[in-house]
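Of the protein chains in this complex, all but one are displayed in their positions.
Naming follows writing order (A and B), and every chain is counted from residue 1.
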Amino acid sequence: MSLPGGNPRIPEGINASEENPLLEFAWLAGALLLGLAAFVLVLSLSARWLAPFIPFSWEQRASAAVDVFLDSQDVQDANAAARAALDELSAALLQSSLRLPVGDRPAAEVVPPQAFRFHLLSNPQPNAFATLGANVLVTEGLLGHVRSENGLAMVIAHEIAHVQLRHPVESLGRGMVLQLVFSVVTGSTDNSALGGALASGGLLTLLSFSRDMELAADRRALALLGAHYGHLGGADEFFESMDATEDGAQWLEFVSTHPATERRLALIRQAMAAATVQQPLRELPAALQNIAADRACSAEVAVDDAAQLSPGACPGGGGNQSGP
Amino acid sequence: MLISNIEVIPNKRVVEHLGLVQGSTVRAKHAGKDIMAGFKNIFGGELGSYTELLQESRDEAVQRMQEQAQAIGANAVINVRFSTSAIAAGASEILAYGTAVVVQDT
Partner (left out) sequence: MDVIIQLGVFLLLLALGYFFGRRAEQKHYRSIREREDRLRSLVVISERFPPPELLRHGTQLVSGNVVVSVDYFKTVVAALRNLVGGNISSYESLLDRARREAVLRMQEEAESLGADAVINIKFETSRVSGNAGQALGSVEVLAYGTAMIRP
């Protein structure tokens, strides 16, 4: 029992591992990201499953913020006649859409037709979108890209289809999941992630639809067009015009979340070819025609036929009269 | 290896002191068990998962202490002490330390 000569020389690496901590970090972060990805996937799949069963009244409650936004931002400042014309056309389409069931349920039961609200935005960008609370928005800029009522009807039918297929709810659910996950990951203590998104109107961009949703909406829109007009003439107008306008930036916004325009155009043309009956297209309602001509000129879109629709209709050199 | 928390071991004689050895570990349970433990806090009772966690940590700490002792040529660690401290939520540190010695049968 004697005192040692000195403290022992104990090898390193027993109590503290000498492994590079970056390696551990990479492992953990990788595992966590994989887990998160699986979690998001499962939740977004379940969003797709659940969306059709969520009562529309719930969606309306969530959309109160959107309605306020649409009203407050003075987005309905287009002239009254044009709005009335759009409403009339949309209402007619909506009426026809009730004949087409969604899944195995009648369309009127999924989303009550009186809930739909159509807005005409005085925005020069060609764009149209559907968002929560059965709000369908069409920009004036879009009117410059269609030649006939049928062409416009196709776009509106597409947005009606989105609403009836409950895509806004599905994508809201997906967006919420992503936000939730993000706020967990970044440790953000802001619990009102959803509230913030709803309030800021960022919701309009939050709701991006997946390619599958777009194609499903296209299919339903074609069916609706067939049911309404008895033929599919003009269904490809907008896409053709978009396709011709190779100046990307202008329409990127609309197309970015959409599947390649050519692919959709191909689907539409295929459907048109299958429906052999071709009938003359209807003209745009007069109130919309004026705007269409304005926009076609101001956007300097090189779509030859757009100018023919109302020859010499470009007022005041370029006529850049976006509504005040 | 002989691990003991007394200094004089019956029937054995310490022939050489080698010095202090220690083993420590910090461990955590996965998040699921943390959540379950949170629920358990409402009803009371034994937190099985944490009991297990601390026991595992203690084993690991003793294991490391033994490794150190072996590395310096000891065949026993006497006067072993444990110290536990919660250093972060859901993670605790266990330290085991003692004197590494060489013992012989008398």
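The definition used in the following text is that a residue touches a chain if its C-beta (ideal position, glycine included) is under 8 Å from a C-beta of that chain, and two chains touch if they have at least 3 such contacts.
Fair warning: this is a prediction, and the values are worked out from it, not measured in the lab.
Screening A:E24, A:E109 or A:E283 against the full complex identifies A:E24 as the residue touching the chain left out.
Interface residues of subunit B facing the missing partner chain: 7, 17, 19-20, 22, 24-31, 33-34, 60, 78-81, 83, 85-91, 93, 95, 97-99. Residue-level contact of subunit A with the missing chain is found at 1-7, 9, 15-17, 19, 21-22, 24-25, 28-29, 31-32, 182, 186, 188.
Rule of thumb we're sticking to: only the chains that are shown with their structure count from here on.
Only residues 1-4, 6-11, 14-15 of subunit A touch subunit B when the two sit together in their complex.
Subunit B makes touch with subunit A in their complex at residues 13-25, 64, 67-68, 71-72, 100.
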